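Here the complex is missing a single protein chain, while all its other protein chains stay put.
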Amino acid sequence: MEAVEPRTNYLNADYGIKSWLLTKDHKRIAVLYLVSITVMFILGGVFALLVRLELLTPGPDLMSSDTYNKVFTMHGIIMVFFFLIPSIPAVLGNFLIPLMIGARDLAFPRINLLSWYIYMVGGIITLVAMVAGGVDTGWTFYTPYSTAVSNTNVIPTAVGIFISGFSSILTGLNFIVTIHRMRAPGLTWFRLPLFVWAHYATSLIMILGTPVVAVTILLVAMERVFNLAIFDPTRGGDPLLFQHLFWFYSHPAVYIMILPPMGVMSELVTCFSRKRVFGYNFIAVSSLAIALLGFLVWAHHMFVTGMSIYAALIFSFLSFAVAIPSAVKVFNWTATLYKGSISYDAPMLYAFGFIGLFTIGGLTGLFLASLGTDVHLTDTYFVVAHFHYIMVGGAIMGYLGGIHFWWPKISGRMYPEAPARVAAVIVFIGFNLTFFPQFILGYLGMPRRYHYYPDEFQVLNVMSTAGATILGLGYLLPLTYLIWSLRYGAHASANPWNATGLEWTTPSPPPTENFHETPIVTHDAYDYEDFDFETVPLQEVKVG
Amino acid sequence: MSEHVISIRVYFGIFFVLMALTAVTVGAAMIDLGRLNIVVAMTIAVIKATLVLLYFMHLRYSPRLTWLVVGVAFAWLGILIGLTMVDPLTRMWLRSFVPLAG
Amino acid sequence: MEAYSDQRERALETTPAAGPHHADHQHQFDSAAQQYDASTLGMWVFLVTEIMFFGGVFTMYVAYRAAYPGAFGHASNHLNLTLGAINTAVLIASSLTMALAVHSSQMGKRSALVTYLLLTMLLGSVFLGIKGVEYAHKFEEGLVPGPGFTYSGPDANQAQLFFSLYFAMTGLHALHMVIGLVLMAVLVLQARKGRYTKLYHTPIEISGLYWHFVDIVWIFLFPLLYLIARHE
Partner (left out) sequence: MPSFFQLFPEQASTISKDVDALFWFITSVSAFFSVLIALLVIYFAVKYRRRSDGDRPRTVEGSLGLELTWTIIPLGIAMMIFAWSAAIYVRIYRVPDDAMQVFVVGKQWMWKMQHMEGQREINELHVPVGRAVKLTMTSEDVIHSFFVPAFRIKQDVLPNRYTTVWFQATKVGVYHLFCAEYCGTQHAGMIGSIIVMEPSEYAAWLSGGAGKSLASSGEVLFQELGCVSCHRSDSGGRGPALTGVFGSTVKLQGGTTVTADEGYLRESILTPQAKIVSGYQPIMPTFKGLVSEEQLLQLIAYIKEQKSSGEDPNHGSR
């Protein structure tokens, strides 16, 4: 690799705190998000470990029930609203969408910065509410517990979540306008990287769903502050109405969390098998199908709530339909591997892990979409295991795969390959040991959100806690060596993976204006057959 | 630039139609039409909103993408209200649930 | 949509890529036309989120009105129809003046623009004033949900649902009006400085879109809240 010459890039273009806090550069904003969500992830992770430690034994021996309820509530709120929802869109999406479509920035850079500040304000309010005593409603805020009974900090937490919702809305709005209006010449819709398609679909969900949960959560707070009667059953209110409005967003929110990693998958699988993705159009359209169908299935969270049985039949039927586009994606990724040239770099290991875990997560969704089995399994650890397979096994595996893949682009440095591969394997093993036993626990009937439990559930809970420890260590590894690589990692070339995609045509890290000349696109995405591979031997670029 | 200048006369015309429709909707509410009352009120509201959208908001002269955006918004509003209402409207059919008392 | 990149290609022919930044558009755009298109699309997309935001409350309204038609009818008759109708007229008039403001900016008439914006602000304030009077009456009559709710009609509990929705819906609407007034105050200051020209007046246009949207919300709120069972 050529000698490293001092070159102006987005990281060294300007120095000082102010240059970061007032930046309008999408890449710097992405880095701001990366730092903030990492802090949130660590916090949420600590709460998760506390939950697992308490559940090591059947009795209530580590903390009081009150504390336990607050701990799992904060775990859910932080992980869902402050880590998973912003994770890939706000970090990788922010960083990469302009680069991938050949634009100098997002359409509205100031709104982009504003969205980070809104996220921070919402996050800080929520954290202050947590420090000042916490909240114990569960991340779902079910009424009338949240409105009439809980005497914890529901109001500030609700306000924090309400505010952070606008961050998500503004990010989605920015992406939609950018993808519509700022594509480079020649970059037609069906030449877009699938990462961009996935983010387009995600943004649709963000702008169509988030406002509904925002106003619902706001009214929960109003009911507490002003004694309004909106969901209060003693004044004729319907607690199930809250659940409808909550899940109208919060089910599609699962797709906010999983569509972006699906986009990452398409980039990883193609790059590390050096092949055009199999069934591009089907993967692209299936993202939109998921965004649409995802809005029609929310009440499958409510099959035992006393909802109308006719509504249950309709929602169950539609829930089976939404499984299909996800299945189509998995089959297409698998087919992409066929006759490829597959390397086992760390991002690809995460991709393999994602395909396996997402498949299990998706298929176990069938048990919950299916009315007869859902009655038994809902509100048990089966549900906990299922959505962790999607959100941790899917979303976080995808996030880590993406972070490794684009780390050279973001930081200009290579991460060490050997520890990265080890970490990927540890995460995979730790994850399965944590969550697979929970499927069995749920089938046996252990309910969610139980501080203590009958003795016969202990063996499986011990396995789960052991797995969580391994998983936690697995997550610490990347945190360590990625930070290490910032200083000691080898300098990255513009395209260390020999990947297609406009983001790899600009230096690593990219200059502030992204491209010195607006690129003109003449090829389809992932056109590895006509790709001009650099013959820089990969080994030299890497340290491990 | 897809800008289109609408003449002042059109603006005033729409304004008077909107005012007239407001009077009509108030008048119609005073007459007992049974279930039709709500239908009439909502129809007038939809007409008024459409006029504002088309002329005051220039939707009529906007690109197709804007129409698509507006269409998606109302479609999703329909999903939200429609699919939510499936539940309370059919709740008492089979199980002996009366919605609520209080 | 498909043709957009061609459109941009055309724009590139006239504006050299990544060339010197032009005064008439921000650096991330290639041309003023692209910036205009992006800004208006952005505002329309934002209005989609607003529709869904109010959509949540409208859903609650639909659910409860379907469940308690009688209670909603009785409670609705406690609202002041005259004030509600006047406010409807005021708001439609403010939409007209806003449309005229946009028109003036398109024509490049600066003083007319400022006048119409001020008129719109005035009408908006009148609306909020009347709303305030109505709110004050509700407080005096004990029609505010909560422990002090003194309602003489039948189904007092369900009537609380109606009045809760009344305050939530009109309150959120009024909040949007206030935001609109602040926006317009900024526009007036900028317009006075001559910031907007015949060629560049996108902020006026997209603020207009927002103001008309707030008007549309009221067009639905008025019959839904004030005009139930008026014939009884």
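Order of writing sets the labels: A, B and C. Residues in every chain begin at 1.
We adopt the following convention: contacts are C-beta pairs under 8 Å (C-beta built on N, C-alpha and C of every residue); 3 or more make two chains touch, one makes a residue touch a chain.
The structure presented is a predicted model; accordingly, all values stated were derived computationally and were not measured.
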{"item": "Sole contact to the chain not displayed, among A:9, A:57 or A:359", "value": "A:359"}
{"item": "Of A:150, A:432 or A:465, the residue in touch with the unshown chain", "value": "A:150"}
{"item": "Chain not shown: contacting residue from A:120, A:440 or A:477", "value": "A:440"}
{"item": "Chain C, residues in touch with the chain not shown (by the definition above)", "value": "68, 70, 154-155, 157-158"}
{"item": "Absent chain, residues of chain A that touch it", "value": "60, 65-66, 69, 136, 138, 140, 142, 144-145, 148-150, 233-234, 239-240, 273-276, 278-282, 303-306, 309, 312-313, 316-317, 320-321, 323-324, 327-328, 330-332, 334-335, 337-344, 352, 355-356, 359-360, 363-364, 366-367, 369-376, 378-380, 440, 443-445, 447-456, 459-460, 527-529, 533, 535, 537-538"}
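The definition used in the following text is that only the chains that are shown with their structure count from here on.
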{"item": "Touch-based graph of the chains, sorted into line, ring, star, complete or other", "value": "complete"}
{"item": "Interchain centroid distance [CA atoms averaged], chain B/chain C, Å", "value": "15"}
{"item": "Where chain A and chain C are represented by their mean Cα positions, the distance between them in whole Å", "value": "34"}
{"item": "Intercentroid distance (Cα basis), chain B paired with chain A, Å", "value": "36"}
{"item": "For chain A, residues contacting two or more additional chains", "value": "180, 208, 212, 234-238, 241, 244-245, 248"}
{"item": "Where chain C touches two or more other chains, by residue", "value": "1, 37, 41, 45, 48, 52, 55-56, 59, 63, 67, 157-158"}
{"item": "Chain B-touching residues of chain A, taken from the complex the two chains share", "value": "180, 204, 208, 212, 233-238, 240-241, 244-245, 248, 295-296, 298-299, 306-311, 314-315"}
{"item": "Footprint of chain A on chain B - complex, ascending", "value": "65, 72-73, 76, 79-80, 83-84, 86-91, 93-95, 97, 99-102"}
{"item": "Contacting residues of chain C [partner chain B, same complex]", "value": "1, 32-33, 36-37, 40-41, 44-45, 47-48, 51-52, 55-56, 58-59, 62-63, 66-67, 81, 85, 88-89, 92-93, 95-96, 98-100, 103, 106-107, 157-158, 208-209, 212-213, 215-216, 219-220, 222-224, 227-232"}
